[in-house]
Each structure stands twice: as C-alpha cells, then as structure tokens.
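The complex appears here without one of its protein chains, the remainder shown in place.
And then chain A:
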Amino acid sequence: MDRNHQRTRSILDSLGQELIGILTPVSICMFTVVLLVCLLNSDPSSSSASFSSIATAAYSETDSDSSWDKLLGAFLNSLVFVAAITVATFLLVLLFYLRCVNFLKIYMGFSAFIVLANLGGEILVLLIDRFRFPIDSVTFLILLFNFSVVGVFAVFMSRFSILITQGYLVVIGVLVAYFFTMLPEWTTWVLLVALALYDLAAVLLPVGPLRLLVEMAISRDEDIPALVYEARPVIRNNDSRLVQRRVWREQRSNVNDDDLENNEVVTVVRVETQEEEEEEQRSEISVPLIDSSRPESSETFLEGIGLGSSGAIKLGLGDFIFYSVLVGRAAMYDLMTVYACYLAIIAGLGVTLMLLSVYQKALPALPVSIMLGVVFYFLARLFLEVFVVQCSSNLVMF
C-alpha cells in the first residue's frame, strides 16, 4: 500500500451528513419565503386586502382594535383553526381505518395540483406584476399547467428523480408558507404557539390522532400515505414495496398540516442494512451521527420527524411550512429578527434530532423549534435591536 499517496480518512469527513441533508432544504425553504416576503411586501398599501381563511374566521384583525381585543381575537382564531385541524385529522384516521387509501391518494394528488396551480399561479402573477415581466396569459397558463402536472407526478410517483421530488416538496412548502404569512400579526403568533402545543399533544398523548394513525398502520403493516421530505432516496431498484405516498388534508384555506409517517417492515429493514454494509465496504464509511443501524427493532417511525429505512431523516412538510411562516413573519419586522429566528429554529431542529436518537420513537418536530423561535423573536425585537442599533450607529463594535 502506498502510504505516501493515501490520505487516511478521518471521522470528521462524513460525520453529520444526514443532519446537513435535512438542514439544507429547511434553510432553502426559509430563505425563499423571506425573499418572497421582502420582494412582495414592500408596498404596504396593497397588503391591506385581508386574507380571509379559516384561520381568520372568528375574528379579523384591524389596526384600530386595542391590544386586548387583538389578543382575544387571535386566541379565538387559533382555537377555531386547531379545532378544524383536529377534526380533519380524525377524519383521516377514520378513512384510514375504513381502508379508503385509494381515495386518500387521489385526493392528495388533486390537492397538490390545486396548491401548485392556484397558489403558485397567484404568487407568480404577483411577481410578474412586481417586476413588470412581459409575458402573455396563454404562455403563462401553459407553463403553469405543465409545472403543476409535473409536480403532481413528482410528488406521487416513486421513481422520479429524487432531486425533482425534493425540489417540488420545497416549492409546495414555500407556497403554502407564503400564504400563511399573510395572516394578521397577532393571529400568526398565537396560531404558531397553538399548533406547536397541538403537535405535542397529537403525537405524544395516547388519544392523539397522529399516534392512533401510527399504531393502526403498524398493526396492519401498511404504509400510511404521507407528505414527507426525505433527505436521502429510499427507493431501491428491486424493492417496490417502499413507495412514498402522500396525504394532504385541505381546508378551505388550502392549508396543509402535519406530518404523517411511514413505517417499515422488519424484513425490509434487514435487507437494506445488508445492502448498506456492502456499500460501506466499497466506499468510505459514512458514519451516521444518529445511529440508525437497528435491525432488531421492527418499528422505525417517522412522524413529524423520524428515521427512514435507509437511515435518512424524514421531516414532515407541515414542519417546513410552519418554520417558514415563523421566519417570514419575522421578516416583516426586520432582518435582525430573521437571523435570530433562523438560528433558533435550526437549534430546535438539532435538539429534536438529538432527542430522536435518544428516544428512538416518533417525535413532534414543531414544539421545540417554534417555542425557541418565538422566544428569540421577542427577545431580539425587544432587547437586541435597541442594543445593536445603539452601538452600530455610533460605530462602536466589539
């Protein structure tokens, strides 16, 4: 062996790769939403058109109300929204119980098409208007239609190029998140906190709908149709059982929610680890930061966040959406809060992943990140900004 030319690999070369694999799309999604918010919201007069959806059904905020009224109204809105989500999730559990999986899949595809065509079209029209981009409506409709149809196929079919599937999932997340940032301010913050609490309850409580769904799927050894982002491709050429399917619950406001899961069968897991071992002998050892080689355990959940069969981390699309909503709403105040909230969300995601590796069961990904994000937003807005502006405007830095 020629020692002089071979560079021994240190463990640092590939440690932490899966984490980066999930952090990158989350960052891209947040960055795109912030960019859209900055580009499209610079004209305050045009944003007075209120965005009416189920989240503002109970109370629509106006500038002239007092703080207490706004807070109360925001609570009512969030209550209505969380109640609607709970009802929809239980409906999903019921449908899954009655084995209407095909209906769910078709409904999902239909909703994905509506989101890409409708919401995507609206945002594109706003962008065209902002940049005075010359395009005629026929070309625009044809391109939009093609874009949406390819998106539906990418999200549905398992053998699509993984990059395009991931790209379309991020695009769907960006579109829905942008529309959520158009909610009134108080409602957005209270809604985020309420959803974080709901996620915690739905996943961890024994009576929570998401937990029921997971248990049903395990007892039947079936896959749940789910809209999740996976950081690494899960499809092997000879294994057609692992098919990613999607589910989408749509409200009147075109809201997707929550993170559902997939579950793997024991034998499949063993097959994969064998293949992975062969792969590892050929190339350098890709050391997982989170130890996912557990062929004995028959249940590898991913809900909210979890581990896929190939050890890749899966994150539900709802998490993408609500992280981006938080950062987008922070962008409406100032960029300093954006950076603070971004770091807080990434830290929360890291903490959740560490907990995942410790507890080895399904965990909700929203609570830690959203709580940290909200705390950092208010800290940055109330304390940090004054301090930093005071120092920098006098050119005093440390």
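In this text, contacts are C-beta pairs under 8 Å (C-beta built on N, C-alpha and C of every residue); 3 or more make two chains touch, one makes a residue touch a chain; residues count from 1.
One rule holds in what follows: contacts and distances are computed from a predicted model.
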{"item": "Among \"GPI-anchored mannoprotein\", \"Gamma-secretase subunit APH1-like\", \"AP complex subunit sigma\" or \"Autophagy protein 5\", the UniProt name of the subunit that does not appear here", "value": "\"Gamma-secretase subunit APH1-like\""}
{"item": "Residue of A:313, A:326 or A:340 in touch with the missing chain, whole complex considered", "value": "A:340"}
{"item": "Where the missing chain touches chain A, by residue", "value": "3-4, 7-17, 19-20, 23, 285, 287, 334-336, 339-340, 343-344, 346-347, 350, 376, 379-380, 382-384, 386-398"}
